[in-house]
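A single protein chain has been omitted; all remaining protein chains appear in their positions.
The letters A, B and C name the chains in turn, as written, and every chain counts its residues from 1.
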Amino acid sequence: MMKTRTEAIRAAARTLLEEGRVDAVIGYVQGTIPLRAQPFVAYTPEECDRFIWSSFCGGNLASIASGRTDRVAVVAQGCVSRNLNGLVHENRIQRENLYIIGVPCIGMLDQRKVEAKLFGRNIEFLKRDPEEDLGEIVVGGCNAMGECYEEVIKRRDVKRDNCYTCMHRNPVGADTVVVEPVSETAGGDINAVATPWMRFDADRRWEEFAKNFEDCIRCYACRDVCPLCYCTTCFVDESNPQWCGKTQDSADVQTFHILRAFHCAGRCTDCGACESACPQGIKMRRLTSMLEKDVRTLWGHEPGMDSTTKPPLSTYRPDDPEDHFK
Amino acid sequence: MLNPYLPYPVRITDVRVETEDKTLRTFEFEFLNPKDAKAFDYHPGQFAELSIPGVGESPIGIASSPTEGDRLLFTVFRAGSVTGRLHGMQVGDVMGVRGPMGNWYPLDAHEGKNITIIAGGYAVTTLRATMVWLQDPKNRDRFGSIDFIYGARTPGMLLYRDEMAAWQKTGGVNCHITVDREFPGWTGLTGFVPTVTEQVAPNPNNAIALVCGPPIMIKFTQPVLDKCGWKADQIYLSLENRMKCGIGICGRCNVGHQYVCKDGPVFSKAELDQLPVEY
Amino acid sequence: MQHRILSKDSLAAFLEGLRKEHVVYAPKRDKKVPNKMVWKILEPGESPLFEFANTDMSPKDFVFPQSECLMRFRTGEDGTSVLKPIEPEPRKTLLFNVRPCDGKGLSFMDMIFCQDEQTNDVYWRDKRERTLMVGLACNNPCPSCFCHEANCGPHSETGLDVLMTDLGTRLLLKPLTDRGATLVDGLPEAAPGDVDRAEELKGTVEASMKPVIRTEHLEARSLMDAYNLPYWDRVCEACINCGTCTFVCPTCHCFDIQDETTPDGEEGRRVRNWDFCMSPLFTLHTSGHNPRGKKMARVRQRFMHKYKYIPMKRNGEVGCVGCGRCVRLCPVNIDIRDVINAMNAPAEAKPEGQEV
Partner (left out) sequence: MKEIELYEPRIVAFFCHWCSYGAADLAGVSRMEYPASFRAVRIPCTGRMSPKFILHALRQGADGIWVSGCHPGDCHYGTGNYHSRRRLELLKNMLDYIGIEEGRIHFSWISSAEAEKFQQMAIRVVEAVRGLGPNTRLVKSVCSNCIPPVPTCDTMHECYEPLEEIPGAPRPNGSCCGGNGL
């Protein structure tokens, strides 16, 4: 019988540590509440038995591996493996210190969407998740009065936005792939949905943009969870000159989001960690997906497909398009 | 109802360049409103937030002693945006002072004792205040002998040199002023503060020590004091940490459960031994 | 004070009465993010929601806004600029359906913002006294809540002006302060049966909350022992050092003060903004030295502050009300309950050297 992803990850991680090929394995363990998974660094083979794979591994483990100098193995689906490739290119990790445990991914689910479907009810357990694509999950729970429920939810209704249009569900450049590959794309067309505001005029686009980010509380979870954001001092933290005020003024909030997205341009693998991390449910991908679409059209680049190609903004071609230059 | 965030408006009445590299200046302030001067009731060891509208605030130890009357002095090292702007200000300019803040050297609680003061670099400011306070006729007789050990990198980096010379002459205090190395024209002591402390060998009997200086100085002075037989509860240190509110709310200057701005900046060595080294 | 009863049918009229003197806010479902509850003005004709866990953001923002202008200045003709405090807004706010944990949260923060004559935050105090809270007892605590173990509880009354208990078609209102009594004045008095029913509910709900945290060893443990637990090195591995936990927390109160000016520098303001201990900038000295330069030190600070430093300073009161927001919203699911238990666990290893 085919091993489940969880079993396969545990086995691979255990072997690596037992054979001494890595010093640590970075993966997920079951979160303390049902629709969450917690990043975890295992240093001993025994700790590997805590690893799991679920539909709520929504962070990005590449950011935990980033900057480490010991030999690490990282459990990585398509997007995370591409981030790791990018980080190798940017010298954040040495390739020889990195072992990618590839996990073909059927897409992550958005806990916000699940919670919205069960609004007002406690979610205490999650079943039938997520080894094969069963097409549905089961969640349930009880209230204080002891009244319980169980509900079947279709996966396709509650997937994370970026997972509908994933272009690389299988890991890229993995050292080992623990289960059979899945179909490479999720079926959705990213180019069709990347720029939802494009059809509006400038005034309306500004309105949509402003509305999209109005709830931001500037906790910087999107920045901190992102494997691309590893600057020692982020531009928002610079004080001399101060590029961006620290208040809740819309101009400050917007400056932060514009520049953060721009700094990731040409390197973003659309992993969706920023949106998963956001406590306010803000859709940062409205900006990053637009930029990545441009990167594809202008320079034909897809981030993280290997660890040697330079990101598009650190290279050039003499015949690059220059529509905006007079 | 007082607004604890509202600085008292003050005018700069004097600016003095203190050191040869011009990184330290002493500013003298007068309050625009006389009633503020009365409200600004402070003790040696306390600090205040120097506040420049449009730039921000910076916590600085008060270099003057309340015994000097209305003279309010701050000696400021040019480091960041507030102190940088302050160094560009001139006599007559108006800015703000918020304070006084924090606790002070517990001199009154140690009446009758000998005092040893050990200072390094520009940390000497609040200890200058203490020295002036101690030498005030009202206070001098309440304490025993006073030893003042102070060191800087070069003679040109010594703060308050003229005053110290005067103290030595008239105040009945023993000043041990040192610079790191031999310098042409320098006839005083040479060597680092810990070495000089070892030579002076302050007697711990019926005495307290006030120590303020860079971490490296404190690190090497401590063993010397230990060797001389000083106990942790005889030694007082003054800490500094990043601050904003200065009144124990905003949360960044804490060392363990103590806020440097409100519970400090003066702590005894015995207290600090029970706290993490987050300063 | 006498309990009152309010039928949900006559709620609209009651709220209309409240609106005469107050701006009434209540938790509503967010339009953009459907699982999110937000504090919004309750418009006339709108009925408040009773079936919800809690808002994603605590109502501390009403008293301690994320960005608050404290002072302003304008450079005068003589070239001097003097800061002047802003004038407070006279409006009164009423928060309807506040969860007891959030009432307790604000009441906890009174202790921080108003400590003594010197530490008396007039901006906090002013808005706090203009904000009334009508609480809604929790009849269905969610699995991430642990208020019953954080000096609070699903029917806790601290900090609220009125506590309402949902009895199905009717609400039982218990006035807790004189202000609260004025609000409910005019409503019919409750029958003893209703009061008993509310007590019974309280018992059922409290019983349904399982014990999850232990703090007895932590209380006895010295500050330095807790500080030097080897556990800190592990918990920080997952943490991304964002500010989510602190910003959603009803008791986190750290802030930053910033000056802003117009491009010509002629006019400006001093603003205070929420700040968070997870940011390296929080403690960074101008010299470049950082007392909490490592991620581990910053993660430790938050939990130590809540469960060791505050209890040491404030007679055992913890800096946490058990609302579970950080548990639900932490991007990497660092669960404060696990951390507390780890802090409470008897030490295995000898304390290691302090971090400098």
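Basically, a contact is a pair of C-beta atoms (placed from the backbone, for glycine too) under 8 Å apart; a residue touches a chain by one contact, two chains touch by 3 or more.
Computed from a prediction, not measured in an experiment: that's the story for all the values here.
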Checklist outcome for this item: The one residue from C:177, C:208 or C:341 touching the chain left out of view is C:177
Checklist entry - Which residue from C:46, C:61 or C:126 sits in contact with the chain not drawn here? => result C:126
Item to check | Per the touch definition above, residue among A:141, A:171, A:272 or A:312 touching the missing chain | outcome: A:312
Next on the checklist: Under the stated touch rule, tell me which residues of chain C contact the chain that is not displayed.
Outcome noted: 69, 72-74, 84-88, 90, 107-108, 110-111, 113-117, 119-120, 122, 125-126, 128-129, 158-161, 176-181, 260-263, 267-269, 317
Checklist entry - For chain A, which residues touch the unseen chain? => result 195, 197-198, 202-209, 235, 241, 243, 245, 249, 251-252, 254-255, 258-259, 261-262, 265-266, 287, 290-291, 294-295, 298-299, 312-318, 320-326
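What we mean here is this: only the chains that are shown with their structure count from here on.
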Checklist entry - Among the chains, which is located farthest from chain B on the basis of C-alpha centroids? => result A
Checklist outcome for this item: Rounded to the nearest Å, the gap between Cα centres of chain A and chain B is 51
Checklist outcome for this item: CA centroids of chain B and chain C: separation to the nearest Å works out as 38
Item to check | Length of the line joining the C-alpha centres of chain A and chain C, rounded to whole Å | outcome: 30
Checklist entry - Residues of chain C touching 2+ other chains? => result 256, 258, 260
Checklist entry - Touching chain C in the complex: which residues of chain B? => result 1-7, 9, 32, 51-57, 79-80, 83, 93-94, 96, 240-242, 244-245, 247-257, 262, 274-279
Checklist outcome for this item: The residues of chain A that touch chain C in their complex are 31-33, 36-41, 59, 63-64, 112-113, 115-116, 119-120, 122-124, 141, 143-146, 211, 215, 217-221, 223-225, 237, 245-249, 273, 276-281
Next on the checklist: Using the touch definition from the top, list the residues of chain C that touch chain B in their complex.
Outcome noted: 70-71, 73, 80-83, 85, 112-113, 115, 117-123, 222-224, 227, 253-261, 265, 268, 270, 275, 277, 282-287, 291-292, 297, 301, 304-305, 308-310, 312-313, 354-356
